[in-house]
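Remarks on the structure that follows.
Removed: one protein chain of the complex. Kept in place: all other protein chains.
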Amino acid sequence: MVPLHYYLLVSAVVFAIGVIGVLIRRNLIVVLMSVELMLNAVNLTFVAFSRFLGSMEGQVAVFFVMAVAAAEAVIGLAIIISGFRHRQSLDPQEMQLLKW
Amino acid sequence: MDVDFTPLLPTAQLLVTALVVMLRDLFIEEHEPKCILVFLSLVGIGLAAGETLALWGVQESAFHDSIVLDNFAHYFALIFMLAAGLTILSSIDYVRQAGIHEGEFYALVLFATVGMMLMAAANDLMVFFLGLETMSIAVYVLTGMWRTNSRSSEAAMKYFLMGAFATGFLLYGIALIYGATGSTNLDLISDYLAEQPSEWPLYLIGGGFLLLIGFTFKVGAVPFHFWVPDVYEGAPTPVTGFMSVAVKAAAFAAWARILLHKLSALDSDWLFPLWVITIGTMTLGNLLAITQSSVKRMLAYSSIAHAGYLLIAIVVGAEWGGLPLLFYVLTYSFMTIGAFAVLSCLSEANNQRENYRDFAGLGFKRPFLGLAMSLFMLSLAGFPPLGGFAGKFYVFRAAVLSGHIGLAIIGVLNSLLSVIYYLRVIVAMYMEEGGAEGKSFRQASAVYVAIAVAAIGTLYLGILPASALNWSRIAFASLE
Amino acid sequence: MLSALLIITSLMVVFLRNVVHCALALVAALFIIAVFFVTLQAPMVGVLQVLIYAGAIMVLFLFVIMLLSPTTRERGGGVWWNLGTVLALILGGLLVPLLSNSESARDPLASTETFGSPEMLAKSLFNDFVLPFEIASVLLLVAIVGAVVLAKRER
Amino acid sequence: MVTSTPSIVAYDLLRWIPLIPLLASVVNLFWGRALGKKTAGALACAAVGASFALAVYVFWQLSATTIFRDLVYAWIESGSFQVNLSFQVDALTAVMLLVVTGIGFLIHLYSLGYMGHDEGMVRFFVYLNLFIFFMLLLVMGDNLLILFVGWEGVGLCSYLLIGFWYHDHNNTIAGNKAFIVNRIGDFGFVLGIFLLVTELGRQGIWTLDFLELQKHVQMLSPTTIGWITVLLFIGATGKSAQIPLFVWLPDAMAGPTPVSALIHAATMVTAGVYMTARLHFLFALAPLTLSLIAWIGAATAFFAATIALTQHDIKKVLAYSTVSQLGYMFLAVGLGAFSAAIFHLFTHAFFKACLFLGAGSVIHALDGEQDMRKMGGLKAHMPRTYWTYVVATLAIAGAPFTAGFFSKDLILWQAFSHGSLILWGAGFVTAGMTAFYMFRQLFLVFYGECRADDHAKAHLHESPAVMTLPLVVLAIGSIFAGWLGAPEYLWGSRWDHWLQPLFGGAEAHHGSVTAEIMVTVITLAIVSVGIYLAYVKYGRTGAHVGASAGAGGMLYRLSLNKYYVDEIYDAIFVRPFTACSQFFAEFIDPQIIDGTVNGVAAAARGASSIWVGIQTGNVQHYLAAFLVGALALLAYCLGQV
Partner (left out) sequence: MLGVAIGNLTIVLAIPVIGAAMIMLTPRRQTAALFSLALLASGLAFVWSVIVFSLFDGMSGEMQLVERVPWMPSFGIEYIVGVDGISIFLVLLTTFLMPIAILASWSVTEKVKEYLIFMLLLETGMLGAFVALDLFLFYVFWEVMLVPMYFLIGVWGGTRRIYAAIKFVIYTMAGSLLMLVAIIYLAARHAEAEQALTFDLLKLYDLHLPLDEQAWLFAAFALSFAIKVPLFPFHTWLPDAHVEAPTAGSVILAGVLLKLGTYGFLRFAIPLFPDAALAAAPYIIALAVIGIIYGAAVAMMQSDIKKLVAYSSVSHLGFVMLGLFAFNMQGIQGAVYQMLNHGLSTGALFLLVGMIYERRHTRMIDAFGGLWKPVPLFSALLLVITFSSIGLPGLNGFVGEFLILLGAFAVAPRWTAAAATGVILGAIYMLWMYRRVILGPLTNPDNEKLQDLGVRERIMLAPILALVVFMGVYPQPFLYRMQPAIDVTLKRIIAVTPVAVNHHPQAVLKSKSDGR
């Protein structure tokens, strides 16, 4: 049987990969995807724990996280769209109106 | 199963109000006045506040202890509602001439408030998390709601990105804590922490730190403060006020309940980093505020600095810091909301009048605005006998009493630094000529009501803080 | 084996140049995670994962991609990429020791076969977690309203 | 030298003596203009006259061993330190009282005429009365602090009166100089007082009252007394124009002539002498200080005389002669011959006042001309002035049986019998020089043909009676005032009998009569030599005055330029001090101190404007920063365990 920390490590790695995406990608949609990736990594952790603790709370949590993820995706995409209307670009680094 | 819903009454009240507002909005034609919506939302807030006061002293937990309604929750609920009410009052004309959908705007303010109240009352990490998200998403939207203004949307984007990012960390923290303690319920968690402090898995502490990161982000403390200036500057001014008060307050409320109280077992682990963060937050906030040319952005930085002062109360621990924390939050809400209300008074659709030079001569063109603004500035700078001073006094007092004299001294030096830029506003208003034309400012009584309330609150808390102090003591005591 | 796949797909999400490819890679990754859920005795969650994510959310993503159809090719590479990658790797490097200690290596509890079944999920969802459930609905409502407000095209 | 304890009598008439002039001054200050010049002047004179009358009345009732006292009220009480505003009159005070009020009265009369045409006459009399008030305070105060009040007060009045014609810069500058130089002296004076009070206070005695002091003076250690007396004497050098602080007096001649006569000849400048006499019990215990005083006195007498030899300004000559005569007085004080000092003070008051007023009358006649080279041959035009002037000149030169003869010879005899020949020699030579420059002046002014310019010549006239009357009175005084203090081999000194009880056996040395006569004769000899030289040089014809200027070598120029003392002081004290304060005002204050302050503020701004750069506006930078923070925290978390 696979030990717990195997899952934990995998999810940690995926989380880190998600972080990479958020940091480096210059396309807001991909950045948003990377965020989803992070959340899913956390989901994996939750489920793994729930399995190994034998408590359902973890799975329930995942359920809620999905809801949150959906909500964030929706809002995020909406914001991206409205932003795209202002400057025809998806590059996060081109948002330079507000600084200093 | 039998569930006692009474503790949820105020929250439900607001929720219903929000829905009513949205529905009522559908039946109003495009260009008709929408004062009714304001009226509805204010009534709703009023009722909710009334219910909260009625529930004052009630100590109940419901839904398998996933939520606790105690004076602490009530105290913050009142602050949130106050903030929401004043925000709505001061945003009426702003929203109208910015072409923002009013119905949704007010509804979202109410939704955000609901989220905050849940945060303050949450006794289960899941509830807290969902409340947080409700609030955040509502505020993301509010930030970006001035769609014709590209700054607004940029602010929304930045806020959302960083918020989501932070959410990831926060959630990770929750997950790890759940993994270590086997539950998301704070009571159980604290019991676990109390029972076997010896064999904590390492990732419990790690989870605690990730949680801490999430909170630090929400209160906008260095080094997680970067979103604050940009978002505050870009967001519609009333929203900025709402954010800088209510969101911060909510974050601190949750912080006080979860980290300071339930997870207090971990205090020793993050005391030092918090100490560093506190000093950094105060200093950087004040320092960067000095060279701003936009009052709005200056206020953003100053709100960072004030988060620093609040963190002092956190650092010195629950025993000494609790009361000052709550009291400071209260005073801070009044003066900040007031300041932003004045700011939103000046702004127009095409020209937002946020710079110091726009304030030139305001004091004599618009004596009321000038007086109120200087009141808020002096209070923020910590001049007696104003609320800001009282708040600072008790925070520093707590620091000294708990032996953190270093923090106290750095704190006062920082407020000296802050005098520089707060006074600049007064200099502009009273000692310089030119600036925006007096008559072009909004006359709407609503804003003035908001400002007046804020001003009175600031004065009252400064001159006769005894009762407020008493409330905050009771409120914090109810955590135990 | 599975985890290798998961990591690879996630890397593809992050490093592929074409947005659509990224999206598809993400779909793949989500599927793999769903599989993980199933192996971890969370069949219900796995199903939801497929339905909500792979179904709803990803479709939404693809819609938006089509809608905006970014003309300019995304610029990449350069010092910033390396910097970001390094930071993230450090994060991983910190998380690994944080998570992999003896304590977390304990074996799974002997679990009943009903564990993770829809019933159990529903039970705890509608008993212990009914309040969060309600809040979640509010949350989604807020999200919808917000999305409409933000994305609706002005007349 | 414990004196016979005097009998003290309360006598509350005293306060009116100083009060009357004060009241007159106040009245004139507020309503003088309304009253008009004539009445105001009359009032002023009347006031001084009244207090003169009072003084005489008091003097009548006074016996050498009684002391009248009049306590007005407690002025300052602090802890156990107390000072009263109260007056006393004893033998010494009585003399001063008569001099001040009497001569003061005469000079007031004179001023009526002299200032008659000046539009500032009322102001003048206000000042003059005020001066009399302060002077009386000085001489009548029964404690050191009241004396000091008067001391400063007369300084103020001299400041005001020197700068009376304020529209001329030189006058006002001279006024400032006078006041400030006096302040320097007072600096010593105050410190002396402090030392006295605190040292006695340490013994539990808190007083500045003269009688008390006299009682407890033994408590003090000799060194302390030495310091105290030296400090006090510094005050005296300031007020009485002794080396090194004499520089202000010649310039003070810028004031109206009656002022020079009253303040800078007869009364104020002698305050130093009075003070030392008043504190004789203190000085007598400080032999070192006494010898210092003697030397300084002698030196001053000598140098001032040498300067007087060559001056052209009629008043400057008199001024330096005053300094020189004051030197005599301090010589006497230094020899412990307080009585002699006061005696010379007394006589000097008469003839010097007479001389000044005479000079004034001359200047008045030549409307404002003061250069002796532009005078001459006035004998014919103004006989009364001339004769009185002659008398006074003889007196100051010390011609037999004039006032100066007695008093000066007394001092010289003291010096001689004291056995220090150098001191005596200095006095001796000075006597000769005095005779020379006085007669030089006499000849230059009144003999020869008139060198004044024509329009001055046109209305040469004798001064009115109101001016000449005082001259006559003073002339008479400058003969007979001296007869009070005749030496033993003549009819004896009533003066000593009068002051004996006060100063006790202060002067013990009475050598052989023959020796005394010898000294007198030699003195007369050198005096006559001086007169003869003056006659030879200037008497026959004042023609070659101008030539004389060219003549004479370096010494002459030194003397003419007053040994460049002013210039030296300027170089040593004034310039460095101004330079240094300039340095303070223009560098230290704005640059260093304020610079630091503003520097801090600037630093804050600078830091702010630099650090603001981290807020790049690039959201992914923010995210990176966020991550860094998170990493730091996690690293710390790991590092902990």
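In order of appearance the chains are A, B, C and D, and numbering begins at 1 in each one.
In this text, a residue touches a chain if its C-beta (ideal position, glycine included) is under 8 Å from a C-beta of that chain, and two chains touch if they have at least 3 such contacts.
From a predicted model like this one, the values you see are computed outputs, not experimental measurements.
Visitor: Given that one chain is not shown, what are the shown chains it touches?
Guide: If we consider the entire complex, the absent chain touches B, D.
Visitor: Which one, B:G85, B:G179 or B:P465, makes contact with the chain that was left out?
Guide: The one listed residue touching the chain not shown is B:P465.
Visitor: Just name the one of D:R183, D:K215 or D:H312 that touches the chain not displayed here.
Guide: Hidden-chain contact among the options goes to D:R183.
Visitor: Spell out, residue by residue, where the missing chain touches subunit D.
Guide: 73-81, 145, 148-149, 152-153, 156, 159, 163, 166-169, 172-173, 175-176, 179-180, 183-184, 186-187, 190-191, 194-195, 197-198, 201-202, 204, 206, 577-578, 580-582, 584-586, 589, 593-594, 597, 601
Visitor: On subunit B, where is the contact patch with the chain that was removed from view?
Guide: 364, 378, 383-385, 389, 393-394, 396-397, 400-401, 405, 408-409, 412-413, 415-416, 419-420, 423, 426-427, 430-432, 465-466, 469-470, 473
Keep this in mind: only the chains that are shown with their structure count from here on.
Visitor: From the C-alpha centre of subunit A to that of subunit D, how far is it in Å?
Guide: 99
Visitor: Touching at least two other chains at once: which residues of subunit B meet that condition?
Guide: Residues 126, 130, 133, 137, 140-141, 144, 147, 156-158, 161, 165, 176, 179, 202-203, 206, 229-230 of subunit B each touch two or more of the other chains.
Visitor: Using the touch rule from the top of the page, what residues of subunit C touch 2 or more other chains?
Guide: 80, 84, 87-88, 91, 95, 97-99, 101, 104, 128-129, 132, 136, 139, 142-143, 146, 150, in rising order.
Visitor: Under the definition above, what is the set of subunit C residues touching subunit A in their complex?
Guide: Those residues of subunit C that touch subunit A are 3, 6-7, 10-11, 13-14, 19, 22-23, 26, 29-30, 33, 36-37, 40-42, 44-45, 48-49, 52-53, 56-57, 60-61, 64-65, 67-68, 70-72, 74-76, 80-81, 84-85, 87-89, 91-92, 95-96, 98-101, 104-109, 111, 115-116, 120-121, 123-125, 128-129, 132, 136, 139-140, 142-144, 146-147, 150-151.
Visitor: Within their complex, state which residues of subunit B touch subunit D.
Guide: Touch residues, subunit B against subunit D: 157-158, 161-162, 165-166, 169, 202, 205-206, 209-210, 212-213, 216-217, 222-224, 226-227, 229-230, 269-270, 272-273, 284, 287-291, 417, 420.
Visitor: Sort out for me which residues of subunit D touch subunit C in the complex.
Guide: Against subunit C, the touching part of subunit D is residues 620, 624, 627-628, 630-631, 634-635, 637-638.
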